[in-house]
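The next block holds one structure in the form of structure tokens; read it before the comments.
Shown here: the complex without one of its protein chains, the others still in place.
As written, the chains take the letters A and B, and residue 1 is the first residue of each chain.
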Amino acid sequence: MTGRDRFHPDVQRYLDGEHVEGVAQRDIEEADRFAKAVLEYGASAEAPDARVDAAVMEVVRARVSQREGSFWQWLVQPNLVRIRPALMAAASIALVASGAALVSLLPRTSPTVADAVPTVLVRFELRAPEAMRVTVTGSFDQWSGDRVELQQNTATGVWSGTIPLTPGRHEYSFVIDGERWLPDPMAHAQVDDGFGQVNSVIVVGPRGVVRS
Amino acid sequence: MMQRLHILPMLGLLSVLTLAAAPAGAQEPGIAAQLVARGAPADFADRVAQIVASARAEALPTEPLEFKAQEGWAKRSRVPPERVLAVLQQLVGRLEQGRDVLRDAGLDASGPVVVGAAEALGRSLTPEQIRDVVRSAPDPAAAGTGLTVAASLAAQGLPAAAAARAVSDAYRSGRGPEEILEFPSTIADATARGERMVDIGQRIMQGGMLSSPGGSMGGAGTGGQGGRPPGMPGSKQGTKTQTNKP
Partner (left out) sequence: MGDAELVRRVLAGEVELYRVLVERYRAEFGRYATALLGGDVDEAADALQEAFIKAYDSLASCRQPDKFKAWVFRIVTNQCHNARRRRRLHAPLETISTPASETADERLNTGEVKTAIGAALEALTEEQRIAFVMKHIDGRSYAEMAELLNVGQDALKMRVHRARDEMKRRLEGVV
């Protein structure tokens, strides 16, 4: 740790997931080490297992039988909420028949399917002069994180690239140096990712995308 | 007219993914195998697969869940696995809410429409606004597109009622989903030129129609304002990024 007894307010905001500029790299690294150490501490701690569930259900059933005399309410087996394969197949067929998007049901691993769906070229840009590597990732690359690299214009510090996307809604994020996830300030909208960060959203029309 | 150069590297990796064996007991070999191939522990992958299978059993769309699971794994340096599972459950709940809005009115609750309805609810569109968009659309896929677009318009600052009206009016006047998909770009373009969402919203509620980017509002000739004073949003960058399919 850098030896001061508190985090700089901008570093606090960085740890809160906000986008901050002008923070010393050393302070960022210290903050990242701190967050990582705590996360690892949490991950390494054992968490209570399913024996809790079993113990609770025993008591709950006892409560029920107390109320109902000796009659156990075994109306529903616990595994009803899982699916039997035959039922799953029937549901898939029903979805196809109702006209749901075929692309989502057919395996995405088939090259011929991907070829058949029309795509539109969309340009992504981010100003990040201090970055060493910038990628863009999203639903379109199954959130690989690092597969789609942008190229830097060293004069302007702007990273850019062009990606073919299908028309429709796409959620995505930039990743700086493989570590920092950054939304696109020029996206149509931002959305809470549910994990404490923010993803960007664009809606691609057949003729391309205009962003502000 | 495929630009293969960008897609091929992705396909290469995807074919590798198909070779990965599914973890034992997986009921959704696709998503579980993908996660395991990316280094996820088998029990996590199995739990994800169970959630997805359970959703599929309720006839809920599963693609949003798979995307979210992949995203959660990609962000694992900041996100504990239990959080990913919890978020997936939340997503199931939101999809159920979307489906209920449709079913409660006897409307088609197929995959894309449910996804769109869930998104629209998340942007504070009311059930009635959602149903109106669905009724105006020519088919279920278009309904899903319409709801997704309405949600985006609302996120971009258009009042929810205007966002829904923009889409339903367009469908009722015979326009198709390809045109509707341009609306978020239209609004982004308008924002860049300094137009106010509340003004556009009012014009929509009075019957004005959104058009393609660059036109903003059709019919009344109320295109964007020329020349923005410095300091107004969009005046600094002026980065309009428009790419056209050849």
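Here is the rule we use: a contact is a pair of C-beta atoms (placed from the backbone, for glycine too) under 8 Å apart; a residue touches a chain by one contact, two chains touch by 3 or more.
Keep in mind that what you see is a predicted model, and the values were worked out from it rather than measured.
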Q. Of the residues B:52, B:65, B:79 or B:142, which one touches the chain left out of the display?
A. B:79
Q: By the contact definition given up top, give the residues of chain A that touch the hidden chain.
A: 1, 3, 5-7, 12, 15-17, 33-35, 37-42, 44-53, 55-57, 59-61, 63-64, 73-78, 81, 192, 194-196
Q. For chain B, which residues touch the unseen chain?
A. 54, 58, 78-80, 82-83, 85-86, 89, 92-93, 96-97
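The rule we apply is simple: only the chains that are shown with their structure count from here on.
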Q) Roughly how many whole angstrom separate the Cα centroids of chain A and chain B? A) 14
(Q) Under the stated contact criterion, what part of chain B meets chain A in this complex? (A) 1-3, 6-7, 9-11, 13-15, 17-18, 27, 30, 34, 50, 53-54, 56-57, 59, 61-63, 67-68, 70-75, 77-80, 82-84, 87, 90-91, 108, 110-112, 119, 122, 139-141, 144-145, 148-149, 152, 155-156, 178-179, 181-189, 191-192, 212-213, 233-234, 237, 239-245
Q.
So in the complex, the part of chain A that touches chain B is made up of which residues?
A. 35-36, 39, 42-43, 47, 81-83, 85, 87-88, 91-92, 94-95, 98-101, 104, 107-109, 111, 114-115, 118-123, 125, 137, 139, 141-145, 147-148, 162-164, 167-169, 171, 179, 181, 186, 188-191, 193-197, 199, 201-212
